[in-house]
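Reviewing the structure listed below.
Apart from one protein chain that is not included, each protein chain of the complex appears where it belongs.
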Amino acid sequence: MRHLLLTFFLLLGSLAGAQQLPEVSTILDKEVVATFQSLPIQEGGRIKPLDTYARFLLLRMHGKQSIAVKHDQLPNHKKLKAVEWLLLSWFRPDIARDLPLFVVDNSQAVGEIGVDPKDLRDRYSWNEIVKGREELIKRAQAYNDIDSAQQTGVQRNVINLARNFFDYDATSDFMTAARTDWKKEINSILSPALAKEISGDAANLSVWDLALKLGTMIRENKIQGGSEESQKILNLFIDTTLRPGKTLAFIPPDDAKEEAWLQVEQTVTNLMREGKISEGELAVSKARDGLYPASLKAETFKTAVKAFVADIRARAEKRNELSQIDREVSYHRTDYFTNALVWYMLGFLVATLGLVAPQSKLSRWTTRIAWITVLLGVGYNVWGITQRCIIMGRPPIATLYETIIFIAASCALVGLFIEKVTRKGVVLAVVGFVGALGMFLSNRFMALDGQDTMPTLEAVLITNFWLATHVTCINIGYAGALLGSITSMVYVIFRFLTKGEPSVEFRRLLTRITYGIMCFGLLFALVGTVLGGIWANDSWGRFWGWDPKENGALMIVLMGLVILHARLGGYIREIGLHALSLLLGAITLFSWFGVNQLSIGLHSYGFTAGITLALNIGYSTKFAFMLACGWFWLQERAAKKVAA
Amino acid sequence: MEITHSRDISQYEPKPKVGAYPQERFGDERLIWQTPDGWSQAERSQMRPVNLAFGPNKEGECYLSLLPGGGGGVLANVNRWRKQMAQPEITEEELAKMPKKTLMGIEGAFVSIEGAYTSVGATESKADYKMLGIVAAMGEAGLFVKMVGPKALVEANSQAFDQFVTSLRLRMPQGQ
Partner (left out) sequence: MSASSKSLPAKIFDLLSSYGLAIIVLSFLLIITYFGTLSQKDIGLLDSQAKYFESWFLIHEWNLWGMIVPIPLPGGALLMVLLFINMLCGAVIRIRKGWRTIGVLISHIAIMFMLAAGFVSFIYKTEGAMPLFEGQASDQYQSYHERIIEIRQWGADGKGTSTARVIPMKHFSDLEPGRARTFFAKDLPFELQVTAYRRNANIVQAGEDEKSAIDGYRIQPVANAKEDEANTAAVEVSVKFQDGTEQRGILWEREFEPFTVKVGGMSYTLALSRMKWKLPFAIRLNDFQRELHPGTMKAKKYTSHVTKITDGREEPKVVTMNVPVRDQGYVVYQASFSQGTSGEQSVFTVASNPSDQWPLWSCVAVAIGLVIHFMMHLVRFLSRALKPKVA
């Protein structure tokens, strides 16, 4: 019995194999890939390059923007870029479905659907998951009915896996309609009369001819859902054409006033319903199908791809929607923030090396090198932010991701200014550290979020004036408070490591630096908070509503004011200032990320679980250093008593 | 305490109805009926806009219910009730032969079933019970009156059942 089935599948396979498949080298040709990267498409309400779409699709499913491969059919590749992976999925799904794509955090989730689990956190291919397909649907639906706060981690894993699996299932069928021999299918499914009516005398039948005919016949009631053969052909049509056709909106509408780009699914249904669609939309839709026969030969494919992409780009340009596409491709290719991470890190290491032997020849050299590397880090950081502003045509901060890269850059710039003034090398190390940490966190955040970092904004946020003033001020305030708390940490570390008179002088300098940064941060936090109130008053008619986010900002301001007045009143000196500055740092973390976690409460998970963990590490670090301050204080008091 | 505050009435404000009766005030006015002598009202719910009880210990119940979705048509509902009374299902033909009664202007099947009654959610059945009811369909929606109780009690109240059913009607918008 088993053998029989096997033969049957082999037969089926050979039937499918009768259709030719393009060579991998043709599909992954460098020029082809580069051309596809710059194809404009619409997703999430904005026009973006296919490259961005592929990157974030892969990131969501795979947890990374590239995929490591080890496959017999891909002997020349160790790693595929996002677009390469997408093209392989379109043109060679037989290979792509073998790649370990879906990341599953808890192997119990795949165990539940009857798939053999691998490591606790591991990646599975389409071919592995497809065995549990039915169970996956059933479980995911059941789990979806559970209130999201009550879902367990494994249940969320199952829901995510289902979403990713079926999205990818459709994506990897993107070219199937073009690959299908419709004439043969129709002859084998429909009665000769109906088949004849559909295909006529033509030697080939494209999906577009079929859609047109099907539409007419449905309207004339010649094909009805009731009959078995009709149902069969409709199902095949839906499965190969409509379902995968929903995955990508790459067809610019001919009507200039229409903002939404079309998907093949829409053009096909429009054609079936109306009997005709506008010329350009049909041409682009058909051009996609033309890519398949072209892909069978390397020479024809390159030409076809170029023509296809150039055509869509020209249409987009006519609609004034092309201007930022190439910039965005280059933005992602340059990977500003990873570069910044490397330079910041290097700067931190070199500057720290210099601190070991202050005032030496070595330290003079390390300082010079650290300056250059840190400046490169800041340069990449700031230039990356600038590129984003240009692409989106709005001020730098509107999402949580953007606060991270912005705050890192602000800390770095403020730090560099202070280093310029104090010239001790220590702030240079701090800048390198903060910058590298910021870049690292932004990268982790993006991976956890798994979404395009340049989303369209909710209505109330679309106001450049307030984004530029209130949001920027508040984030500079956060930056000041955080940088201040980090110099306080340096103080604590330094105090543990050194003794003696020169160290006292240096400690005093650190204290002044901390105080200065904190006041700078307070100025911006205060003005930013009040500006936020004014914005709220302009948007909703209330200046202050005790909303958690507002309260978070207020807490930073209040803590800053406490420190300021405690210092003025002589209640705190060195240790006190640093202890409170550390507390201010903890409050800032709470305000920045902590309040967002409140609504989720105890049932944190996945994405937010990562943030909760990071937050808890942040809080604990600050409190540990505060404890150290307490210890210093006791020490000093004991010393005074002895002296007395 | 003296009332000192006031507010201006806007010309755009809809004029309230003066002298509205309680049902109207609480949006409870659509159904009117006469409660038969000796019967009393039990607490009502969304599912049972009219809910009455009867018998010495109020062991008999009689209520009106509306299902917007219809609950699967007349036959399915009759069979659901039959199942509650531990009786076999009937067929479409048998249903057609059942007597008819009018419920709020709509003709419905009149059901009379004797048997062991298991109320919804109960695990044990009560022997020697009787159910009277009308299942009427109004387009998609289903309209039901159902009376259940110990057999003797239900038989003694079968006239009151008819009286209640005939008194049930919708209050017309300008009624009263």
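A and B are the chain letters, set down in written order, and residue numbers restart from 1 in every chain.
Everything that follows uses one rule, which is that a contact is a pair of C-beta atoms (placed from the backbone, for glycine too) under 8 Å apart; a residue touches a chain by one contact, two chains touch by 3 or more.
Just so you know, these numbers come straight off a predicted model, no measurement behind them.
Considering the full assembly, A:L561 is the residue among A:A68, A:A256, A:L561 or A:L627 that touches the omitted chain. When the missing chain is restored to the complex, the residue among A:W466, A:Y491, A:F593 or A:F625 that touches it is A:W466. Of the options B:P22, B:P56 or B:P88, the residue whose C-beta touches the omitted chain is B:P22. Listed for chain A, the residues touching the missing chain in the whole complex are 42-46, 249, 259-261, 421-422, 456, 458-460, 462-463, 466, 512, 516, 519-520, 523, 526-527, 530-531, 533-535, 537-548, 551-552, 554-555, 558-559, 561-562, 565-566, 568-571, 587, 595, 598-599, 601.
Counting over the whole complex, chain B has residues 1-13, 15-20, 22, 24-28, 40-44 touching the chain that is not drawn.
Here, only the chains that are shown with their structure count from here on.
Chain centres here are Cα means. That of chain A falls 57 Å from that of chain B.
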